[in-house]
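Shown here: the complex without one of its protein chains, the others still in place.
Moving on, here comes subunit A:
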Amino acid sequence: MSTQDTTTSTAKAKPAPRAKLTDTLELDTRLLGMIGAFILVTVVFNVLTDGRFLTPRNIFNLTIQTVSVAIMATGMVFVIVTRHIDLSVGALLATCSAVMAMMQTAWLPQLLGLPLGHPLIPWLAIGAGLVTGALIGAFQGYLTGYLLIPAFIVTLGGLLVWRNAAWYLTNGQTIGPLDPTFQMFGGINGTLGEFWSWVIGIIATLAAMGALWAKRRDKIRHDFPVKPIWAEITLGAIIAGAILGFIAILNSYQIPAARLSRQFEARGEVMPEGYTAAYGLPISVLLLIVVAVVMTVVARKTRLGRYIFATGGNPQAAELSGINTRLLTVKVFAIMGALCAISAVVASARLTNHSNDIGTLDELRVIAAAVIGGTALAGGIGTIYGAILGALIMQSLQSGMAMVGVDAPLQNIVVGSVLVLAVLIDIIYRRRTGKG
């Protein structure tokens, strides 16, 4: 009897089971899982390629190859969260790209009389592309939301229509070279250099720290529980390390000496002996980061984002709460269209011209990126950072296998299998944790 008493009293005296580290840090375990998968993929390929995979040069190339798909994947999250799908993104990218290429090389110079190389040309072209993308997206959203044609059908039709609308606009020709300023959005032709990359990195770090701090203060103000200060500092250190580490890697990719001396020659100067310069952060990657931040803010901090997720979770409930779900569908597809246009800028600038097959099969890559990133096709669940990570994982697999020398058909077999496996793992994870 007495022994029993002691056991119960010691059991009571014991402190509550220590919270798991991930809980204390308030980290999303699913995000950790994806980061883990990404790290695994990169490390395996690094071993298989004898260290060629994780060089600054390859990391630089990997990021600029990911940008176009990743930008569209952030929009696909909204589309899939509202229980729709967009199969037309690759074709829409082609139409936007065609419009922008024709603006630069034909319409603006011939119709408006702006000489080639006029400083306004790239911006007017980008503006026209954005309007085209948003309008076509809104139109497809109207067909889906108001006329109630399933998005699958609308965008399957759109896939054929817009791919060939682009063909008509350009007569099937490759249009180029594109404006030099426009080409700066493509990746290697537009980088910030060492100094400005550090500036951006430091600003981003400070902004992230500021956001963490503001969140904590806000919680204290409302008497909500906050995490211990050490957890906050650890999290801050991880974020700062990631941002600045990424910048350091990009800054250690040196511009080849031959290319540098050509740049000096072009300016009529002679390259000083021993002069070096690094590429730094590509403008296209900066564009992706801006898109990611804006889309995340929209998703989490605006009514539009709240309604997108509510409608995905329960369309009837959203309607009964006075949400105009039809107009919401139009908005979601319009955002998707505008993002296709931004991706079209990056994709065509990277190629330095518009080609007829630009963006072919991108719809599959974009949907796969969103889904690998944890967006549920049943609707209501998905994150922007997840989709970007998904795009990065896909691109790493693809370029890693190419580097290792895996046969082309086998590459696609692996990517396809990974997609299905990722969704299976996600389903099992959700069932275990009871989340979603």
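The rule is simple: a contact is a pair of C-beta atoms (placed from the backbone, for glycine too) under 8 Å apart; a residue touches a chain by one contact, two chains touch by 3 or more; residues count from 1.
Simple rule for what comes next: contacts and distances are computed from a predicted model.
Asks: Name the absent chain as its UniProt record does, using one of the following: "Cytochrome c-type biogenesis protein CcmF", "Sugar ABC transporter ATP-binding protein", "ATP synthase subunit b" or "ATP phosphoribosyltransferase".
Replies: Missing chain, UniProt protein name: "Sugar ABC transporter ATP-binding protein".
Asks: Which candidate, A:Pro119, A:Gly322 or A:Gly405, sits in contact with the chain we can't see?
Replies: A:Gly322
Asks: Considering the complete complex, identify which of A:Met34, A:Ile59, A:Leu93 or A:Ala310 is in touch with the unshown chain.
Replies: Checking each option in A:Met34, A:Ile59, A:Leu93 or A:Ala310, the one touching the absent chain turns out to be A:Ala310.
Asks: For subunit A, which residues touch the unseen chain?
Replies: Residues 218-219, 221-224, 297, 300-303, 306, 309-314, 316-323, 380-381, 434-436 of subunit A touch the chain absent from view.
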